[in-house]
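All protein chains of the complex are present and in place, except for one that has been dropped.
The chains carry the letters A and B, assigned in the order they are written, with residues numbered from 1 in each.
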Amino acid sequence: MRLSVDHVTRYSYERPVRGLVQSHRLTPSLFQGQKVISWEITVEGGEGQGGGALAVRGADFTDGAGDRIQGWSLAGPLSEVAVTVRGTVETTDTAGMLKGYREAINPCAYKLETAMTAGSAALAALAEAVSDADGPLALAHGLSAAVAAAIAYRPGVTQAHTSASEALALGEGVCQDHAHALIALARLRDLPARYVSGYLFADASGAAHEAAHAWAEIHVPGLGWIGFDPANACCPDERYIRLASGLDARDAAPIRGVARGGQAGEEAMDVAVAVLSSAQ
Amino acid sequence: MLSRTANNLYWIARYMERADTVARLLDVGSRISLIPSEHGYRSEWDSLLQASGMAEGFTAKYGDPVQRNLESWLFFDRDNPSSVASCLTAARENARIVRTAMTAQVWDALNMAFQELRQLERQERSSLDQSTLTDWVTRQSALVRGAIDANLLRDDGYNFLNLGYYLERADNTARLLDVKYYVLLPRLDFVGSGLDNYQWSTLLRAMGAQRAFHWAYGGEITAGKIADFLILNRQSPRALITCIAGAENHLSRLAKTYGKAGAAQDSVRAMLTELESETVERIFDEGLHEYLSRFIGSVAGLGTVIHEVYLGGEIS
Partner (left out) sequence: MGVFFDEMNGSGDRSGGGTRAPYARLEEWLATMPKELRSLKQAEAEALFRRIGITFAVYGEGGDPDRLIPFDMFPRVFSGAEWARLDRGVKQRAKALNMFLVDVYGRGEIIRAGRVPANLVYQNEAYEKAAVGFVPPKGVYSHIVGIDLVRTGPEEFFVLEDNCRTPSGVSYMLENREIMMRMFPGLFRENRIEPIDSYAEILRRTLASVAPAKCKGDPKVVILTPGHFNSAYYEHSFLADLMGVELVEGQDLFVDGEFVYARTTEGPKRVDVIYRRIDDAFLDPLCFRPDSMLGVPGLMDVYRSGGVSICSAPGAGVADDKAIYTYVPDMIRFYLGEEPILKNVPTWKCAERDDLKYVLDNLGELVVKEVHGSGGYGMLVGPKATKAEIEAFRAQLVADPSNYIAQPTLALSTVPTFVDEGVAPRHVDLRPYCLVGERIELVKGGLTRVALREGSLVVNSSQGGGVKDTWVLAE
């Protein structure tokens, strides 16, 4: 499937900031399921609406997790910054398996708990309820199904910092909460698990606002990393574009940034993402 | 050097000079209040506090200007960011951060001032009279200044220290001179009276400039002579023109060291040119208070430019 992405993130500052440094993981992962046809990232900013100066490209490398990392810096004063991602990716369905992906981090490192994926009695009970009689792959599927059943999709009830345990208690959440909950469950069952951020092509039946999407990967012995998307009760297929991974949403954030010298003012962020299927 | 280091050096000097001025202010206030006045004790202290920008904090904390409270506020009170204690502590803290950018002698002088201050703070207050305190501060500031002049390498750091001294002194002289306006001008009939002269000479005395003034001018103290002495006379170490010329000198040296001049040099040269062509008559035409307020604003503006160009590290 050929997917085209148009993703614009705009930051606006109530008081102009003196400068900005960002670290991006906005480039599609290279593995059997994805081939990049074209991909372009631009960062620009200035004072007032529209236009302004282009950011300076900084570090550009692939890290141990296999993520392509790009650094950017932009001198101020800035009241507006726009990060634009445009590109086309050829995807194929690998049944959620991360085949042919180069990474150097030992899966064991993904057993580490973070505040957002910490276990709780309720999470443990949910994890223990799933049988591993049919092996780790079936267990992973079972855990994903358990999350889908326990947390209903509902935007607006959870926040960026909501933890897996809080989302489970609410019984509602968005893809980030589903992914966190699944990671927590998998780690409770001693399976390495991680958070994946990316894009999802939503057809007529899907929800457009989930175009900037997130899911989880679980490391299954003998098979390697396999994606699970409890939010859509499936494994990632050709509708998904994988960008980056981490221990949780913060660790896997596609854009991280710090602005200098604007402490007194508010920062606002506006994201627009469109993932379309383009003719081949 | 690091912009932050330059900033620390600059502020060491500003705080030391400020401590010196505040101590002198305390002296002026005490002496002026020793003689009878129609405005009463209170209004004179009010004017002093107002000129130095410390009135609001004082009233909020103490209310009435009683001598003892004023001494506390101006000398010991840490709630007053311009008190002698606050200034000496801040100067020493800035020095501690940049210990390696100064000689042992300079650090010793600053550290000793701080250690002695802590001893003074522990002493019974009734055993410390105002003139002892003022003398102690002027001595400490002279020791630090002397250590800097005698020992410090004449590098860019030396220039930043001196910029701090000159800018602070320019600001402080203008403010001390402005005190006179507050104390005196409300009642024009005092001009030229014995009382007036007493106040002028107290001011000169507080600046340690009484003798220098007489050497330079002789005869009777007049407002015109004083203004000339403290604003336009390059022989006077505290005159505004001396301070601005000093700042100009150190900014020129920085420009030479770094091989580039810019907004800071432009700004200080404009101020100096204006002062050089200034006359006492024109200053009085404008109004002394108005002139001084404008000058204080320009000095603050120069400080901002220096910060932008050198101390903030924001310009590429």
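Heads up, the rule we're going with is that a residue touches a chain if its C-beta (ideal position, glycine included) is under 8 Å from a C-beta of that chain, and two chains touch if they have at least 3 such contacts.
Predicted, not measured: the structure shown is a model, and the values here were computed from it.
When you scan A:14, A:63 or A:270 for touch with the missing chain, the hit is A:63. Only one of A:21, A:145, A:234 or A:274 touches the absent chain when the whole complex is considered: A:21.
Although one chain is hidden here, its contacts on chain B can still be listed: residues 1-4, 6, 93, 96-97, 99-100, 104, 107-108, 111, 156, 160, 254, 258, 310-316.
Hidden from this view is one chain, which touches chain A at 19, 21-23, 56-65, 69, 71, 73, 75, 104-106, 108-109, 111-112, 247, 250, 256-258, 260.
Throughout what follows, only the chains that are shown with their structure count from here on.
Taking each chain's centre as the average of its CA atoms, chain A and chain B sit 58 Å apart.
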